[in-house]
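Written below as structure tokens is the structure these notes are about.
What follows is part of the complex, with its chains left where they were.
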Amino acid sequence: MSDSLQELRNRINHFVIERDWAQFHTPKNLAMAMIVEAAELVEQFQWDTPAESIELTPEKREAVSHELADTFVYLLRLAEVLNIDLIEAANQKINLNALKYPVEKVRGSNAKYTSYSED
Amino acid sequence: MSDSLQELRNRINHFVIERDWAQFHTPKNLAMAMIVEAAELVEQFQWDTPAESIELTPEKREAVSHELADTFVYLLRLAEVLNIDLIEAANQKINLNALKYPVEKVRGSNAKYTSYSED
Amino acid sequence: MSDSLQELRNRINHFVIERDWAQFHTPKNLAMAMIVEAAELVEQFQWDTPAESIELTPEKREAVSHELADTFVYLLRLAEVLNIDLIEAANQKINLNALKYPVEKVRGSNAKYTSYSED
């Protein structure tokens, strides 16, 4: 794992240990905490048109940045307590997705895999 | 941003462009896609006790790893389309959290900020 | 609570007891199960434009109907195990919302309460 990402993980771990919060950080609880933060991100965009969701005011951009950060922090904690390398996990999943969604079949389409896999 | 994380972002961007999927990747849509993946992670743990959520079978561990990866990929895409540096955003948010949750006040407690900030 | 709603609650309770599943139905677990179903509903609409999300094919309409039903069933179970009357709770919350969002201030606007409450 890369330097700045490893530094961030170390910093989060230190933050948690200092506060004696590791006792609450079971995968079950962390998955709940992560989806709560993901929902706070969804809330930022819920009444926007898709186009409006791109043009953010500075205030909204900061709020979105904070919610992205909170979601990322819990994602890193989950990976930490489960001892999963996020970068490696992502690369493996993209390998699978590349097989599942071949370019020539899905190009420009938002149809789900199931829609065309039954051809 | 670090090398392996930058490589992963580049790989994801390439994956999306090849499939002409960027047209669907508004922040609104990506926030929805991310919470859907986060929920698939929650689903893995929904009937577990907190203790059970730590002891994963190899099959469940792989499933959890895939859901973590999917959530991470959409988080990276969101950061990409909004031009937000995730590492920097996380570090800034942790700075704020350190002020909001001072060690001496929250040590070992799962009480929310609001509970003690009204002291 | 009304007759058809009470009948549905009774039917769900019977379904759960027959399967000896009440042991898993803590509020924590049910809240997780409910958000998983809510996310399956979000998934149905994630790549749609808002306009497309109204015009459903018969297949998609059926899928949406199933996800709505699953979310509703877990909502009713949560209310059941917490002994909360959903109809009464909703009416009380709407009373509060009516004070929080006075017609003359919010008409036609999707701005959040916080935006105008600081006037």
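Labels A, B and C are assigned to the chains in the order they are written; within every chain, residues are numbered from 1.
The rule is short, and it goes like this: a residue touches a chain if its C-beta (ideal position, glycine included) is under 8 Å from a C-beta of that chain, and two chains touch if they have at least 3 such contacts.
Just so it is clear, the model here is predicted, and its values are computed rather than measured.
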| query | Number of identical chains in the whole complex, 3 of which are shown? | reply | 4
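As a working rule, only the chains that are shown with their structure count from here on.
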| said: From the mean C-alpha coordinate of subunit B to that of subunit C, what's the distance rounded to whole Å? | reply: 25
| request: Give me the residues of subunit C that touch two or more other chains. | output: 32, 35, 47
| said: For the complex, give me every residue of subunit C touching subunit B. | reply: 24, 29, 32-33, 35-36, 38-40, 42-43, 45-47
| field | List of subunit A residues in touch with subunit B within their complex | value | 1-6, 8, 11-12, 15, 18-21, 23-24, 26-29, 31-32, 34-35, 38-39, 41-42, 44-45, 48-54, 56, 61, 64-66, 68-73, 75-76, 78-79, 81-82, 84, 86-87, 89-94, 96-98, 101, 103, 106-108, 110
| remark: subunit C residues touching subunit A in their complex are 32, 35, 47, 49-50, 110
